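For this depiction, one protein chain was excluded, whereas all remaining protein chains were kept in their positions.
Right, chain A next:
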């Protein structure tokens, strides 16, 4: 599914919603779209709503890591929220929950699909 990015101004910055597949064929496009806000977000809070991400792979998760690292370099705050199940599963598998450090809500019906056995220790 083609990337669809929606941007909405908030009091503290921008809320961005992503819909589609965050996988190899589309990651280049996702990166291009993210450049719209990564270059001009200094001092702002970016909330990336991932509810609409239906698939994610190594390339997709790598882009999220890249953006998180970029937020530190370019001095904006980036939060991932509303994680879709595919996102949650991959963060769980790769032990990256604490890397992003976001609050995670797991729906009751999904609770059997994620374990969070490791990689959740808060990094100081």
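Observations on the structure shown:
The rule is short, and it goes like this: contacts are C-beta pairs under 8 Å (C-beta built on N, C-alpha and C of every residue); 3 or more make two chains touch, one makes a residue touch a chain; residues count from 1.
Note that contacts and distances are computed from a predicted model.
Hidden chain, UniProt protein name from the list "GntR family transcriptional regulator", "Spermidine/putrescine transport system permease protein", "Cytochrome C Planctomycete-type domain-containing protein" or "Chemotaxis protein CheA": "Chemotaxis protein CheA". When you scan A:31, A:44 or A:110 for touch with the missing chain, the hit is A:31. Contact between chain A and the absent chain runs through residues 24, 27-28, 30-31, 57-59, 61-63, 65-66, 69-70, 73, 90, 93-96, 99, 117-119, 121, 123-124.
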